[in-house]
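Pasting a structure below so you can have a look.
For this view, one protein chain was removed and the others were kept in their places.
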Amino acid sequence: MSNTIGTTLRLTTFGESHGTAIGGILDGCPSGIPLDLGAIDADLVRRRTGAPRGESDTVVWLSGLSDDDMPRTLGTPIAFTLANEQTRPDDYDALRHLCRPGHADYTYLQRYGLRDHRGGGRASARETAVRVVAGAIAKQLLSGVTFQTTVTTPAPTTPDDTLGGIVECTIRGVAAGIGNPLFSKLGAALAHAMMTIPSAIGFEMGAGFAAAAMKGSEYIDRWTPDATTVTNHCGGIQGGISNGMPITFRVAFHPVVTIPQPVECLAEDGTLTTVDIGGRHDRYHVPRAAVVVEAMAALVVADQVLISKRGA
Amino acid sequence: MSNTIGTTLRLTTFGESHGTAIGGILDGCPSGIPLDLGAIDADLVRRRTGAPRGESDTVVWLSGLSDDDMPRTLGTPIAFTLANEQTRPDDYDALRHLCRPGHADYTYLQRYGLRDHRGGGRASARETAVRVVAGAIAKQLLSGVTFQTTVTTPAPTTPDDTLGGIVECTIRGVAAGIGNPLFSKLGAALAHAMMTIPSAIGFEMGAGFAAAAMKGSEYIDRWTPDATTVTNHCGGIQGGISNGMPITFRVAFHPVVTIPQPVECLAEDGTLTTVDIGGRHDRYHVPRAAVVVEAMAALVVADQVLISKRGA
Amino acid sequence: MSNTIGTTLRLTTFGESHGTAIGGILDGCPSGIPLDLGAIDADLVRRRTGAPRGESDTVVWLSGLSDDDMPRTLGTPIAFTLANEQTRPDDYDALRHLCRPGHADYTYLQRYGLRDHRGGGRASARETAVRVVAGAIAKQLLSGVTFQTTVTTPAPTTPDDTLGGIVECTIRGVAAGIGNPLFSKLGAALAHAMMTIPSAIGFEMGAGFAAAAMKGSEYIDRWTPDATTVTNHCGGIQGGISNGMPITFRVAFHPVVTIPQPVECLAEDGTLTTVDIGGRHDRYHVPRAAVVVEAMAALVVADQVLISKRGA
Partner (left out) sequence: MSNTIGTTLRLTTFGESHGTAIGGILDGCPSGIPLDLGAIDADLVRRRTGAPRGESDTVVWLSGLSDDDMPRTLGTPIAFTLANEQTRPDDYDALRHLCRPGHADYTYLQRYGLRDHRGGGRASARETAVRVVAGAIAKQLLSGVTFQTTVTTPAPTTPDDTLGGIVECTIRGVAAGIGNPLFSKLGAALAHAMMTIPSAIGFEMGAGFAAAAMKGSEYIDRWTPDATTVTNHCGGIQGGISNGMPITFRVAFHPVVTIPQPVECLAEDGTLTTVDIGGRHDRYHVPRAAVVVEAMAALVVADQVLISKRGA
């Protein structure tokens, strides 16, 4: 089920980066929730600010919403598309028979026996626009919950190279008791969702890797009488379930792997060919990844809230 | 589906830590695979070495295996149990109405409206014995694949306190082309599985968090003519699919949260009561977590191998 | 998961009958299959022949197909839409607060607390056009398999009343060994799929209900030396798995429940009001249901073929 994420609130995405359109179906939304479409557009603007490929990202809503001025969810599947503009598949002709280093060209070829050399097909970061739309809806399902992201790595100092970075996310307003034990732990669902974002390479919650070097007496978050804790080393999650404190986690992203220098690409016969890769690519994508982190976090939290409300 | 993990190879676990038995069903195993039951027992020995609660961990096989000297899988669900011995639920009487700090007592209470105060119920680390059995079977499904774990944090220097640590895992022998794009990426599935282990608080693969500070030209793993790479910063996974290099990842564990000192517990009326928590608990669990990390890794890799073999 | 059917080949449908468009995502198709789009259109023509609401049913393909003259599947989700034309939601104003007899008005109201009174919303038979498109793709995945349907009930003799009927389906060319035991039996999957078609009220395979009155010695299909059977009372399925004989089943449909006479509708206060229901409705829908039966059968068989090919 590579193209679907979620249990009760499920997002299925479709579309190749250089095809007609990309889009998605968000299924499982409760009915009657008013949606501010402007807030959804605003998240799309955050995602494409600074991006090299100019897309207007106009959402076409196909189903699932009432036709009021302030549309409401109908409880039926919400389907939407985003047209692909300025597709230039010819840019990729030189790469038709070569596997770039750092990219998924070689692994796709091994997995499927063929690959779409034109801009990554389904592997393109273009697909994250669909996640942003769905995540922006999920945020609006979560009344009183806020998502704040900070990019904790400085922007690159050398303009001709590419960088990675860390996105730190704080979710406030999630009541205690949201999540699940065992294989559906809230922290595990967040880790899963974050690691599906292109370029994600690490996840930690609360004190994270630093907690490995703490003593138990330092790590334990002490109670206050109002059931909050003095510290928040656990990141707001205990045993897979929220404790009412802010949920905090960090996602590490490796640098953009399309670099503005010639690189050696691999041909099927083992020949290495030096190529200056064209296409329109980011130098520094992490600030734009922040809104994708929020979107995926909102989808996970909304899903777990809906599951937890069932009472089992 | 809190109690089930996996898509094609699925583990469902059952059993409370202080009930009659724990156990599991491993469904989706191909038929005709010979199983070395001694190797399964050996992994159980690794898991309990140094553990405070003495369990004999004799696996009772109920179904799914032929009755030959070297049993073979039948392709039907493999069900097994492990008896619980020396359960001492009375140890927990003092905690009946208190929530310990650092534990999931409070979050379970908020989630379910009640909780099993006797040794954690389903939240107990006892449940990981079932994962070890299933993971040891998964290892045997993966002919030619090896799992190596290293604990990278030193053992505690002060004997009366508890520590966390980091388990580093290297999986060798996974062919290129195993995994999936998008929401079923191999790295995301590993992150999910690791973060379901009790006390896990962070996951990174390859260069991990360090990759966030690298330049693209440093990070990119250069090709050699035989389709291996000079470095392995990506941890053997690109675009969610294995590239044939060793798969490497690290899991951070926070320290044991039952510490050998009095702690303040929270009562429902907000009163804080200082309690010296009894029960039989670890001081340093990370070395024993290593075999659980291997087990979960084997379950994920075997599941993805089976999915990838379908060809779609 | 009301809006999704299938395990390996999964159809998700969306769209309200009086909204902008309906459509679907067919996920799990193998890559490289050439598709004859004309054959898909031909099945849509079969579905709407004689229908009271004139729709042009032009399929808009959004993703998942190559842009060749004869498009091929890419192995990625195939998304498509069908515009809704001539929606006349005002036709339904008189029914805003009334529950018609025979319809799902009352049950939807009880289930969701509200309902879309305009043409049935998701419950409309309009949604079956999406199934026909997906089923026509599934037929093309099944090389050498043919689907034949016969309507075994005569057309109505009185022009002002409505009738039901029986669709008999014969599937030829399915190899022996397709299907599953236990809870994924091929016959059970067919029964499930057929009973999701609007107005379906019964399903039987092979000798069906008549088999209940047979003696074992009559019922058993005798072998011939070439592993076919002399009779086919089991309908080509034994123990949930195909035996290589034609798969035969029948689906009973109750009559159209919108009748051309005044009927008593129920208001929330228990008042019964006689209404002459407008809208554009069929008198005799069963001939058009035949292509929907084929579509659902093709989706089930293709799904089970893909599952069976995995080898587990």
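The chains carry the letters A, B and C, assigned in the order they are written, with residues numbered from 1 in each.
Simple rule for what comes next: contacts are C-beta pairs under 8 Å (C-beta built on N, C-alpha and C of every residue); 3 or more make two chains touch, one makes a residue touch a chain.
The structure displayed is predicted, hence computed values, not measured ones.
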Which residue of C:L82, C:C234 or C:A297 touches the chain not shown here: C:C234
In subunit C, positions touching the absent partner: 1-5, 7, 13, 99, 101-104, 106-111, 122-123, 127, 153, 156, 158, 161-166, 175-185, 187-196, 200-209, 211-217, 219-223, 225-227, 229, 233-235, 237-244, 252-259, 261, 263-266, 270-272, 308
Footprint left on subunit B by the chain that the document does not show: 1, 3-4, 10, 12-16, 19-23, 25, 27, 31-32, 61-64, 67, 74-79, 81, 112, 114, 116, 121-122
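Methods note: only the chains that are shown with their structure count from here on.
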Homomeric contact subunit A-subunit C: same or different residue positions, threshold half: same
Relative to subunit A, chain with the most remote C-alpha centre: C
Gap in Å, rounded to a whole number, between the CA centres of subunit B and subunit A: 25
Chain centre separation (subunit B, subunit C; CA means) in Å: 43
Computed distance of Cα centres, subunit C from subunit A, in Å: 36
For subunit A, residues that touch 2 or more chains besides their own: 1, 3-4, 13, 122
